[in-house]
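All protein chains but one are shown in place.
Just so it is clear, A, B and C label the chains in written order, and each chain counts residues from 1 on its own.
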Amino acid sequence: MKKICAIIHNRANYGSIKSVLLLLKKNKSFKLQIIVGGSANLERFGSVTKIIKNDKFKIDKKINFVIEGNSPLEMSKSTGLAILEISNSLDELKPDLVITVGDRYETIATAISASYMNIPLAHTMGGEISGTIDESVRHAVTKFSNIHFAATKIAKKNILKMGENKNYVFNVGCPRIDEVKKILKKEPAELQRIINSFGVGENLNLEKPFITIMNHPVTTEYGSGEKEISKILKIVNKIDIQKIVFWPNPDAGSEDISRGIRKWREKFGDHKTRYFKNLEQKYFYHILNKTECLIGNSSSGVREGSFIGVKNICIGSRQSGREIGKNTFMIKNKEKTLLSLLKKILKSKTKKIRDNRYGDGYAAERIVKILKNINFKYEKKLKY
Amino acid sequence: MKKICAIIHNRANYGSIKSVLLLLKKNKSFKLQIIVGGSANLERFGSVTKIIKNDKFKIDKKINFVIEGNSPLEMSKSTGLAILEISNSLDELKPDLVITVGDRYETIATAISASYMNIPLAHTMGGEISGTIDESVRHAVTKFSNIHFAATKIAKKNILKMGENKNYVFNVGCPRIDEVKKILKKEPAELQRIINSFGVGENLNLEKPFITIMNHPVTTEYGSGEKEISKILKIVNKIDIQKIVFWPNPDAGSEDISRGIRKWREKFGDHKTRYFKNLEQKYFYHILNKTECLIGNSSSGVREGSFIGVKNICIGSRQSGREIGKNTFMIKNKEKTLLSLLKKILKSKTKKIRDNRYGDGYAAERIVKILKNINFKYEKKLKY
Amino acid sequence: MKKICAIIHNRANYGSIKSVLLLLKKNKSFKLQIIVGGSANLERFGSVTKIIKNDKFKIDKKINFVIEGNSPLEMSKSTGLAILEISNSLDELKPDLVITVGDRYETIATAISASYMNIPLAHTMGGEISGTIDESVRHAVTKFSNIHFAATKIAKKNILKMGENKNYVFNVGCPRIDEVKKILKKEPAELQRIINSFGVGENLNLEKPFITIMNHPVTTEYGSGEKEISKILKIVNKIDIQKIVFWPNPDAGSEDISRGIRKWREKFGDHKTRYFKNLEQKYFYHILNKTECLIGNSSSGVREGSFIGVKNICIGSRQSGREIGKNTFMIKNKEKTLLSLLKKILKSKTKKIRDNRYGDGYAAERIVKILKNINFKYEKKLKY
Partner (left out) sequence: MKKICAIIHNRANYGSIKSVLLLLKKNKSFKLQIIVGGSANLERFGSVTKIIKNDKFKIDKKINFVIEGNSPLEMSKSTGLAILEISNSLDELKPDLVITVGDRYETIATAISASYMNIPLAHTMGGEISGTIDESVRHAVTKFSNIHFAATKIAKKNILKMGENKNYVFNVGCPRIDEVKKILKKEPAELQRIINSFGVGENLNLEKPFITIMNHPVTTEYGSGEKEISKILKIVNKIDIQKIVFWPNPDAGSEDISRGIRKWREKFGDHKTRYFKNLEQKYFYHILNKTECLIGNSSSGVREGSFIGVKNICIGSRQSGREIGKNTFMIKNKEKTLLSLLKKILKSKTKKIRDNRYGDGYAAERIVKILKNINFKYEKKLKY
């Protein structure tokens, strides 16, 4: 029985791997180990730990390593502390394989810990292109990884070009899509009630049109977050429609954006707007499915959005370079274009613009099948 | 005036960048900052700090982050602690560019710290291929680096293939060779005396033939070091010739090798053998120049060795994949082949086998010229 | 010129030493160094850094070491990380004396760092008695300290009984009182406006009566904070009077109390209540001076409260053992007694109940005079 250890760092992270964990847990060839760290244990970012437990997973280790401070210095140092904590956990759990997701500081910390401890590493979402520090982290993690589960054809090609061993690179689709597919099958009866019992602000009527704003900090633009979100809020408020606003995720710079939202709210109040720290995925994807338009810079709009077909106005550099479907409209200069683009979208009659470039809902099945048949250990060497 | 910050971690590291530091220090376009960390401050590995001061450099920060323990766990955790310390130092010194060397855990710690703090990173010795964890680290550092100073043509090509921006990748040769060239111009009068006043064991006569053993731990073969070095010592001792033995560098596994050497010494004594923790470069390269043969797995044999032309028996996987010159003989099964190969080399009449693949002695000049004219900051993105 | 280094960890901490810092800064015998750490740099606890800068102090080092997590484990580990960071700072600043305040985890971290680095330590607020872990920390810090500035006669006696050297123990009064005295001399014209422009909730009229609630987490009662604050809020809301509620300070357990306040607010709204994260001292002490009654477990009520004479209902174990003036009413079972006691106080005609047991406003002058004339270094040994 092979011990597979997944490390979950936040809500998004969990959603990106959940379908794989569910299959691994059921499969008798594997013993699943789960480490929960990063902001996933922190109440002020929505305790993901509880969600994981509700999904009936056993958590083997809970670790905390987020150093408060909200500047690049603390993000860097949290990476260091993460390595200390993850190394300790791996030493205790002694997995045969570590599986890690994406491109966050916790991901590179995981990659380094596993590599120096001679534990093979599998990576999902490698080979994609984006802006900011995530870009460097993602490809660095590829260079540490033994097994690559790319989410798209292009991503697989990129990983191979970077010199990885072709026997260990697979295009399986994104496991997030597995979850999206499952969730969208049926709308939860309680959706309308949930929306108005969580979060703060005015109540929403989901039968009527609404737009959704979701803006995360951009590490390389540290310090400008307050201005950015303020501009967006100012523009979208020119349109008389219901609004959902999400607080940013807790990277360096999140305080800036939060402050921008708080100030807006204190100054102008809650006209038809409801604010969420986060929403469980089973509700969130229905919101994406129902919203007239998503506005901001979140990867959900690009990724799950292309499968869902939600119209997505993506502002600034955070997703630049990222493979996008036709549902996404990249804009740079929001002052000039956001308002007109948003008006156009709200008038359009095409409801959805779908494609499968990020997966068809069977990523987890492919991954687990591969893990059953592959050798985890081999010596990595640039393949040119 | 641009502030350039170099981070020195050990003796080898210093030798790999010294020629660059000397030129940067003299050049009025730059303010040189030096951080000394890793084992470089530790007396038991030969205090590199003193050597740096003797070379008239000002050390801006001394940091210690080596967690004792000599297992992969501690190597991983030392990386974490290194990030904490290096981040603090960078926050204090606020350089415009960080320059880092090679493929050690301190190198990846430097790369992560600089990247998360939005400080551009220059990397030397990227794009090369080798065995073990260093391979992963080296390429991961490439993915974090903004400016690449490759040491060979092939290395440059590899970096480009990995998707780096061609305006920022340069083949300059290895700065170590600059130093080697300078040092070999003249043998220090005190060489013979120094050899017999440092280290322990029997006195050596440098006028007479001697061989040199230098074996470092291999992270992916953790635990086998004692056996390996014992086998080598057993075989080379079948030949009646003077010997120099170096203690291993302080990676995970060094205690194993050290124990092997200690036990050998306690059991068989010091027949014509002298033991060194380390030697200043100005003596070391003359030893490489004078020795009949180098035996072990050090990169010096491959790298500086090809320029010097010293015959180099390279055992095991540590340098496998590495670009080698004709001076180096790679062997796997040392029991069978080491003795016969060594005998053959000792009988051969060709004294030296030289080439310039790792540089011609002008790397530092090229690097400094490039740094004067290049923009440090740009957004990295996979170039395919 | 003697270098004196003060380490500030939070708002309360700063208030406890500010008057001393002001005098040290002016005095030519000293060079003042200031390190700001703990929650003092964190925006979500009210950035004390800005207040310190506004007071025209130069901050020599800003350090962050709060590991998020809000459980005893993280409080313990933050202490460890604090030692790493404070040690680095002291190594850089090389003070002749470190001055530390009180009984927090940052205080013991400071004491250990200074002691192991052979830097003499001065401690204020030692020798007092209280509940919880603070009690152990305070006396442990006394055992590390070279110079003791006790705030009361009894505290001085206690320090001597613990075996400290009588030539180094002084009753100087509490420096907080120096500030209180200065601040109360004149009410800021903007007080009414400030109160209604900071914080959230309903506007207050300071001309009319109001009560003030300030409840902090109790480490040894970890997990019960939400219940405690909810009970208090329920009872005080039975009385129709304006209310000020402060969010708790960021010790382990603060999230519990915050959640209690948030839930109360979401459920019942803001009837005549205004909520503050914190208030600058120059406004806070006027609030204490004006409030009909302070309710909770803060030390301000006991300490500055006795000098101000504000009536103070102190609930639970957090201040138990603490030397109290006649202004403070200690109660255990709040369900039964809080409401009746509060009603009685609100009816009473005596406006203030003052004494000088915690100082007369001249602590800083005494401290600076002593520091000018005392030898910092001596070998500590139990004096029995």
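Keep this in mind: contacts are C-beta pairs under 8 Å (C-beta built on N, C-alpha and C of every residue); 3 or more make two chains touch, one makes a residue touch a chain.
Treat the numbers as computed from the prediction; the structure is a model and nothing was measured.
Participant: Among C:50, C:161 or C:208, exactly one should touch the missing chain; which is it?
Facilitator: C:161
Participant: Would you mind spotting which of C:43, C:135 or C:202 touches the chain that isn't drawn?
Facilitator: Answering carefully, the residue with contact to the hidden chain is C:135.
Participant: Would you mind spotting which of C:112, C:169 or C:324 touches the chain that isn't drawn?
Facilitator: Of the listed residues, the one touching the omitted chain is C:112.
Participant: Quick one: say which of B:41, B:87, B:273 or B:327 touches the chain that got left out.
Facilitator: Spelled out, the listed residue whose C-beta touches the missing chain is B:41.
Participant: Can you name the residues of chain C that touch the chain not displayed here?
Facilitator: Residue positions of chain C that touch the missing chain: 72-73, 75-77, 79-84, 87-88, 91, 105, 108-109, 111-113, 115-118, 129, 131, 133, 135-137, 139-144, 157-158, 161-163, 219-220, 222, 252, 317, 321, 379-382, 384.
Participant: If the missing chain were put back, which residues of chain B would it touch?
Facilitator: 39, 41-44, 64-70, 73-74, 77, 81, 200, 255, 259, 266
Simple rule for what comes next: only the chains that are shown with their structure count from here on.
Participant: Mind checking the centre-to-centre distance between chain B and chain C? Centres are C-alpha means, answer in whole Å.
Facilitator: Comparing mean C-alpha positions, chain C is 53 Å from chain B.
Participant: Indicate the residues of chain C shared as contacts by at least two other chains.
Facilitator: none
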